[in-house]
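A single protein chain has been omitted from the complex, and every remaining protein chain is retained in its original position.
And now, chain A:
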Amino acid sequence: MRALRVGDDALLVEASSGEEAQALHAELLRRRAAGALTVREIVPAARTVLLDGVDDPARRAAELTAARVPEVPSRARELIELPVRYDGPDLAAVAGRWGVTEREAARIHAGTEFTVAFCGFAPGFGYLTGLPDRYDVPRRATPRTAVPAGAVALAGPYTGVYPRSSPGGWQLIGTTDAVLWDHARVPAALLAPGARVRFVPVEGA
């Protein structure tokens, strides 16, 4: 791992893979909970974890460069089930790329255990990993001006669920009625980094 200084009081820790970044994130949360780390924000992303507002960044950088992070036992992490109808307008195109039928594409997606690698784009929008590399799909050539809330979508290696209606370029494969973001709820975000997610097919409209 490599820790890059960011401004006066932040560190960007680079991992060698997405999995290592997730393990590092879990380890940093443990250290903060144990009182061994004072930091304002811990922001995981695709291959990095940002520590913003960290005490003694120079010392932390040295510490983290030398650190080995234990793997995260998956059963220790919360499992969230999202009901889904595989009725998205891009399901046929995605199935075509995968070389399978739409029904089989839905079966593959629903048979995968995902992990919330990180959040971004909008409050409560999680970037979920878990599908094997061969199922990567490109973004749409032309983004939609409005993607409905609850749309289950794919782009690159990620699955995401739109927390609210917004423009978007991801491939829409389904719909969930789960409320991804509700600022009056505690917690506001249904999906937080590190959580496990399964999509559970439901019948009907």
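The working rule: a contact is a pair of C-beta atoms (placed from the backbone, for glycine too) under 8 Å apart; a residue touches a chain by one contact, two chains touch by 3 or more; residues count from 1.
By definition in this document, contacts and distances are computed from a predicted model.
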Hidden chain of the complex, named as in its UniProt record, picked from "DhaKLM operon coactivator DhaQ", "Na+/H+ antiporter subunit C", "FMN-binding glutamate synthase family protein" or "Biotin-dependent carboxyltransferase family protein": "Biotin-dependent carboxyltransferase family protein"
Touch with the omitted chain, as defined above, among A:6, A:67 or A:178: A:6
Touch criterion as defined above, residue of A:83, A:120 or A:201 at the omitted chain: A:120
Hidden partner chain, residues of chain A it touches: 4-8, 10, 12, 40-50, 52-53, 118-125, 127, 164, 183, 188-189, 192-193
